[in-house]
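One structure coming up, written as structure tokens, with questions to follow.
Omission of a single protein chain aside, the complex is shown with its protein chains in their original locations.
The block that comes next holds chain A.
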Amino acid sequence: MSAVVLGAGMHPWGKWGRPFTEYGVAAARAALRDADLAWTDVQYVVGAGTIRNGYPGFVAGATFAQAMGWSGARIASCYAACASGAQALDIARTRILAGLCDVAMVVGADSTPKGFFKPVGGDRPDDPDWLRFRLLGATNPAYFALYARRRMALYGDTAEDFAAVKVKNALAGSLNDNARYRRTVTAGQVLDSPMVADPLRLMDICATSDGAAALVLASEDFARRHGARGPVRLAAVSTVTPSFPDTVLGLPDFATDSTAAVPPPERTFRASIAHAAYEEAGLGPGDLSFAEVYDLSTALELDWVEEIGLCPPGEAGKLLRAGDTSLGGRIPVNPSGGLASFGEAVPAQAIAQVCELTWQLRGRAGSRQITGARVGLAANQGLFGHGSAIIATT
């Protein structure tokens, strides 16, 4: 038995300056239209939360449920930073698989302030996120830059390689009506953009955006009774922590775990996220038709390409240069345009990834359609040790 996706919907991403609830409702209604269901058919609703919208964000499920009109549905809210949407999906899918409901709605939306993400205000020296800014000024892009510089030192990747990721993803994003950035870019534009955190430039780093995404999930039996033909199946939802000792410096930490007493695990944290999903789905990287990965920076996409097993460590640049990860390539990565084209709307982005999996697997991704797409993987990592990956199949 599987949980299936009956409906997928988004509000276009951008800087719209409206309350996040509006975006979420728009996405939820789009997902319901796609599923050919009414709001009152939804038995369970999960809202992915954000901490930047204060009190309403903490209770996202109820905020969306009230905005859609109280319907007496079962409800949950969940916050797991960038993995919030995936965890919300996990909760809904699990409830369906347990037989506790037939139809569930998962929704995430955000209105994001301009500039660097920064911690909640006040004087809070017991919060590692607050401390990393206070003591070091270590922004999220600073961590992405550490990973990027490490790639250059270990594998010989260049700024031109990183720019080529942006060029690739911007081209895909130019074909996506929901993307914030719809213009193609040249490598020269990326390399001429201002340096933010050496070696990453402004156009190497994803923006912060407003946006929303929603999914209607159902049991297979319900989908059949409802007349859905060949719905997309969720073959795996992995939500894992790192394994001790985590030897890659992660946001917002000051240091890695020590290997003084325990040797490093077989897989890095990011690699373990995809591995858990492959194990659950009984599939491997060779089965994938495409992948959506967390390109918070251009260089980070190359890390992910290796960590989801598309090639050995150090060889993602080779795949990129060969065009393998482009639309029309052997294994397209971020056919939606990725975060490079959407920007970050934290509680929505993992759900948005699954919207793209759904549209691609239905063969309805328009001019960015991957021919014969049968299996898609979406991977992401949430601050403070939340990892998640989702595998969807036809």
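Operating definition for what follows: a residue touches a chain if its C-beta (ideal position, glycine included) is under 8 Å from a C-beta of that chain, and two chains touch if they have at least 3 such contacts; residues count from 1.
Simple rule for what comes next: contacts and distances are computed from a predicted model.
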Choices "Phosphate transport system permease protein", "Protein-export membrane protein SecF", "ABC transporter substrate-binding protein" or "OB-fold protein" - which one is the UniProt name of the chain not shown: "OB-fold protein"
Touching residue (missing chain; options A:36, A:198, A:221 or A:279): A:198
Option touching the unshown chain, where A:18, A:118, A:321 or A:364 are the choices: A:118
Of A:150, A:267 or A:318, the one touching the omitted chain in the full complex: A:150
Missing-partner contacts on chain A, residue numbers: 115-116, 118-119, 121, 123, 125, 130-139, 142, 145-150, 153-154, 194-200, 244-245, 247, 249, 253-262
